[in-house]
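The complex is shown incomplete by one protein chain, all other protein chains being positioned as in the whole.
== chain A ==
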Amino acid sequence: MIAEAGHYALVLALGLALIQSTVPILGARWSDHALMNVARSTALAQLLFVGCSFTALTMLHVVSDFSVVNVFENSHSMKPLLYKITGVWGNHEGSMLLWVLILALFGGLVAAFGNNLPLSLRAHVLAVQGWIAAAFYLFILVTSNPFLRIATPPIEGRDLNPVLQDIGLAVHPPMLYLGYVGFSISFSFAVAALIEGRIDAAWARWVRPWTLMAWIFLTLGIAMGSYWAYYELGWGGWWFWDPVENASLMPWLAGTALLHSAVVMEKRNALKVWTILLSILTFSLSLLGTFLVRSGVLTSVHAFATDPARGVFILLILCLFIGGSLSLYAWRASTLKQGGLFAPISREGALVLNNLFLTTACATVFIGTLYPLGLEVLTGDKISVGAPFFNLTFGPLFVPLLLAVPFGPLLAWKRGDLFGAAQRLMAAGVTALVAVAVLWAWIHGGATLAPLAIGLAVFVIAGALTDLAERAGLFRVALASAIARARGFPRATWGTAFAHAGVGIALIGIVCETTWNSEYIGMMKPSDVANVAGYQLKLDDIAQRQGPNFREMIAQFTVSRDGETIQVMTPSKRNFTTRSSSTTEAALLTRGASQLYISLGDTNADGAIAVRIYHKPLVLLIWWGPVLMAFGGLLSLSDRRLRVGAPKPAKAARALQPAE
């Protein structure tokens, strides 16, 4: 009964989406307010029905109703409750349902809070949302119905893929989808602007916070996924340049570019056409990501099930939306008026540079990800494009970008003074050089690139601080008045500084982890001691334990340093009987930002166990960086100016540049 109700709710949502995608457009054409307002009610009703559908599937999973195929294939009555709930989206059908739920959520938000938008703009935006929603409802109903029944219900389910039985599944997919799907709002706004043939100030004011919100979630989602892979897969890697990871990185790069170009558009009314194109591209890359992950053209932990019909269907949706929106762009972009002139050396110029490097970097990732697929289709040759390719292309493109980051906020709008900015960055530059020199002296020899890269990161962080200090007039005015000024900063100023510093911090983590990572791999017997990076790890004991739906072998290590016992670490290896597969549960010991990492391999006949121990210096910075970036984004999002609908006339010019 619950399954049928859920299915029916989904069909009703499809019907509502079809109404939402047509009626408001007719309303806008005929300037009929009642018809345009249909968009609002259908968007809210759609959210309600998809919500019901999703709740139905969750209930089926919680009560372990194995007469439903989806529950039978991905659940088990002994599974802990948390994983029964997260297991809802730990499979293809459920994750697509989560996708449309989030899409409907965003549509609902625009409908609920879009009262200050021009009526026709809101109608168009929601109509475009309706098109996307309708396409994906159809996809779910036709090819991946989560509510299918089995004629003869089995008594036990086949359990969830053990790798997915982790708290990471509760956080990573919803976050990532909030990011992916969040970009649909800027896409809808872009398409609506193209249909209407004009962009006004309200447009830019609206697009930025939505993009920012999606970007925050995507940043956290990617970081979370990376940390999950790091501790769950058992070999301590945090980024593999795997096509599925690249699929999430591409919208992030494009979205970051969009975030910056939207600033120019909002402040200076320039780069309109480019911002529209970026909005379209960002969401297109999100769709491409969905296609790569869900169609089964790639094999990875994310490809839950492969069915050619699904691949073809998503490919059709992809072609329709990307092709359609780009054609519309080619046709209508010229009707949008060009605005705001600026010199190449200016805040706008710096942001254009940012966009140029980010989109180019995105393009290299695109090539590296899709070239093997294309080559296989064309010639049948199978190749793999791995980390070396991306290190050689992506890396060099990011260096000039990071060098330019501190300059951006210090340049004035319209026409900037590069020399002045360089002078103000002198302190940051000197700090960076000192960092390089100290590191060089400390490690004397060894990796030459690492100190330089860390110097670059220090420059970015110090540059972000310089920006704050300059604005507050620190060292130029009395400390008290500098603090008073800092209090008066718009939150977006703090947001920019935090986000930029986050990039530098992540870079330090990446460089330290890859350069000074030390490892020990070997067979160990109880009371053997391994020495890694100054720590002594003694294997005390190996024990067996029964978990709810698995058996595990736990090894206990006592970690000490200079004769002083620090902590006990217990890595384990779990065997899941239902799927007859095993997972490695690594044990982590955090010391400051560094971590010790132990994972277990096989045991041999004489009771020894294969052990992998890593010491990863400053590895946590890799994830603290993105968290800081997201926090910066959140600060910007809470900026008062983004909460007001239409731009107010600027206040009398102050001595300082207003932040973006």
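By definition in this document, a residue touches a chain if its C-beta (ideal position, glycine included) is under 8 Å from a C-beta of that chain, and two chains touch if they have at least 3 such contacts; residues count from 1.
We adopt the following convention: contacts and distances are computed from a predicted model.
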**Fill in**
UniProt lists the protein of the undisplayed chain, choosing from "histidine kinase", "Cytochrome c-type biogenesis protein CcmE", "Putative signal transduction protein" or "Branched-chain amino acid ABC transporter permease", as "Cytochrome c-type biogenesis protein CcmE"
**Item:** Contact residue for the chain not shown (choose from A:Leu18, A:Leu233 or A:Ala427)
**Value:** A:Leu233
**Request:** Extract the touching residues of chain A with respect to the undisplayed chain.
**Result:** 73, 158, 161, 163, 229, 233-234, 240, 242, 299-307, 341-344, 352-353, 356-357, 360-361, 363-364, 367-368, 371, 381-386, 388-389, 392-393, 396-397, 521-523, 573, 579-584, 601-602, 604, 610, 612
